[in-house]
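Missing here is one protein chain; the remaining ones are kept as they sit in the complex.
Per-chain residue numbering starts at 1, and chain names A and B are given in the order in which the chains are listed.
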Amino acid sequence: MNVDKTIFEYSSPGRVGVTLPDLDVPEVGVDTLVGPENLRDDLPLPELSQTDVIRHFTRLSLANYSVDRGFYPLGSCTMKYNPKINEEVASLSGFANMHPFQDDSLAQGTLAAMYATQEYIKGITGFDAVTLQPAAGAQGEYTALMVFKRHHEKIGQGHRRIVIVPDSSHGTNPATATRCGYGIVKIESGQDGRVDLSALADALNDEVAAVMLTNPNTLGLFESEIAEICELVHKAGALIYCDGANMNAVMGWYRPADSGFDAMHLNLHKTFSTPHGGGGPGSGPVAVKDFLAPYLPVPNVALKDKLYYLDYDRPDSIGRVHGCYGNTAIALRACAYILTMGAKGLKEVSDNAVLNANYLLSRLNDAYEVPFDCRCMHEFVASASRQKALGVKALDIAKRLIDFGYHPPTIYFPLIVAEALMIEPTETESIETLDEFIEAMLTIARESQTNPDVLQSAPHNTPVRRLDEATAARKPVLRYVDD
Amino acid sequence: MPYIPNTDDDQRRMLESIGASGIEELFEQIPADVRLQGDLDLPSPMSEIELRRHFANLADKNASTDRFACFLGAGIYDHYIPSTVAAVLGRSEFYTSYTPYQPEISQGTLQSIFEFQTLICQLTGMEVANASLYDGATGVAEAAIMASSVTKRQQWLVSECVNPAYRETLRTYAWATGYELTEAPRDGVASDLSKLKGRIGEETACVIVQNPNFFGSIEDLGEIESMAHEKGALLVVSFDPISLGLLKPPGEYNADIVVGEGQSLGLPMAFGGPLLGLFACKQQYMRQMPGRIVGATTDTEGKPGYVLTLQTREQHIRREKATSNICTNQGLCALAATVYLSTLGKTGLRQVAELCMQKAHYLADQIDGIDGCKLLSNRPFFKEFAIKCPAPVSEINGRLREAGLIGGLDLGRFYPELADCMLLCVTEKRTRDEMDRLAEALKQ
Partner (left out) sequence: MDPSKFKYSKTHEWVNAEDDTATIGITEYAQSELGEIVFVELPEIGISFSKGDAFGTIESYKTVSDLITPISGEVVEINAELAESPEFVNESPYEKGWMIKLKMTKLAELDELMTAQQYENAPKEH
């Protein structure tokens, strides 16, 4: 299949893709209404028939790999199946076609669902208060750090300017801390891929505002000393934040609040199966302990006398982080998912996510180097270091997997593993799918010895072959220009 | 469990391969003292039938536009969504994929973002656009941070006529990042130009205005542009994309960064989310832009294709020195906007804009003659305008509700001096009959 022409190349003057009603009020010249100086001369948008529009985007869709098409073991992104009923209920007109600024009494359905979602998140994480306002995980991190900052200001600890992150952390952690005005101190992971308690103790002092930890961490390992870590951090007067990107591994087994974390975010598009949408919209609710609740963004959904309402009376709040109340329609999907699964079902999600990952690990660790070769949680990081000695990089293995009909694992991350291949199967895949994937991985490992060329030139049957990213960055072409 | 294929037998086979006695053993990494005792506190699970019924009941408790004609705007608008949008967005090839990290199997997403970037440039008259941000409010905050990194200046100046929710978000971000935010007062329903000018100083990184502004009025962007640039500050303009079907785009006013709420471009109001942050700027500031960007290139065989580019700006590479912490954007919403703008095109968007403007002026004329009602200003406006009401806004809105109408925004909530004032919005969906009913209800 060929890549399609751009939509602009289908344009032909006079075409339009939809009909609109005639004006039903007396017409006045637009010049008269707003003055000619305020009007544009030309509107250079394309002109297309509806057939063209639908065919174009249908063809484009066929050039995409997706969860509905096949296995998508993209580590840390949790590409699990997206249940269709969630799409259906969130799209009900009563939810979709409702203005956000109408009176609370006219929005009781949505407010009830939002309130329930907050309550469920409290139950799943063990925290005391929740905001749904952050639009994505990174904004959830940001919101939580702002909450910490406001708390420190309130208790006379505003001098704390440092945030500690492990070297295995996701890039959003340090980027977020910078956005909050904090300096970053990076600590090296221990031999076992977990936080090195003594390195952490050395880094802690009364300048430290917070520690950001992902648990299970980005290597797919649970921080077994988490209670000790939290205690150490609190003794230093700092707060500890849980990046909840991997909460899908531990539901029903472990609640971050119980081990001493002060706040966390969740990615609804990871743990709670909302679709990733080609890169959003996500949703990154934040959950906190009681003492931090007053600082959560304004407004929050509250309940009083059986009436749900948007609570704006929050004088200590950090303020707004969104134009409305967050990605509400995404929260509705997560709510539907939680209601479908229940307590037992969510635990089965984690059970099977971890089982599937360990199964893959047990079958692949002969052919591939696994730097932290022990039981993993919901994902593990292999390395193509052995293959690299034969001239085959993680990138080549990734591209070759495409030939076998799979989306590749995450490569280039985490940064502390060279030639990383981060594999996350999720609980929504069957043993048959995993077995086929294992076969493909083993074949590729053999090919790296017998026929490295076929890896280095992969993929072979895609709409485009490997693309020249260097030229794209050197001479950026960021929009279509008619020539 | 419909979403978990493993049977007991599958589990047994897998555990054998792993060499574990049971699933419990796989969780040994979690020490006993931090393990959850007992079950999660959640409601009992629902079947699809029960779930469908539960959500249908909730949806019925909302006052949706199925039952009411909506005259509420204030940044979120009840515009018509052509059927093409749902048809494309419903394709799971788009909605069940992720950020296009592997370009060879993501050309659908990448090309549509490239087209989105192009359409936003065409609409705004700017040179480069990104792949979207969360929403208009955070987009304004990102623009301000970017302006500070371009100019190395610490102060942001925002007009009081910018959407109050955007200003509140800006305040949150200014506090967190340590920049200084100042507001410039309004004169009636537009920015007070002489006061604005007086507040632009040598340390002003950017002047932030909205056009049409929160009151629906058209600002004097030409004048504001020269004030800002005279002092070396950047001009940041928040725009309504529908208005650009008719109005002169911010690019023609030499704006440096433009930001807009893209919800109007094919997204349902959905109680305010997901939304879509539109973001474009001058070419020279390209490398300071936040968010994902797609660029055109060629493959090893010379075939054209698209990739995520200029990635070194981003958090996964530059970490604490990144231009922004944003990772996920609003991909699917940007696709909606791409389909929307492709469907309407040059003539369709102009027609939508014209219908909004003509009808809004019709309603304004009807209201202006009513006893106790008065337009706040005669300034040119697009699809929204503010009126003084003969009674408290909540009372008026109660009356309108009985007539099957959702009334306007109570301006007193954000501008205490504007008690009893209402901001009304008219989109192309409103009919003459609905507007006449609104005018009628105001007469009582």
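Definition applied: contacts are C-beta pairs under 8 Å (C-beta built on N, C-alpha and C of every residue); 3 or more make two chains touch, one makes a residue touch a chain.
For clarity, every value in this text was computed on a predicted model and none was experimentally measured.
K.L.:
Return the single residue from B:Ser132, B:Ser264 or B:Thr309 that touches the missing chain.
P.N.:
That would be B:Thr309, which touches the missing chain.
K.L.:
Taking the full complex into account, find the residue in A:Val28, A:Leu197, A:Leu390 or A:Ala470 that is in contact with the omitted chain.
P.N.:
Of these options, the touching residue for the absent chain is A:Ala470.
K.L.:
Going by the touch rule given at the top, which residues of chain B touch the chain that is not shown?
P.N.:
The missing chain touches chain B at positions 287, 309, 311-312, 317-318, 321.
K.L.:
Tell me which stretches of chain A touch the chain missing from the display.
P.N.:
The list for chain A reads 412, 469-470, 472-474.
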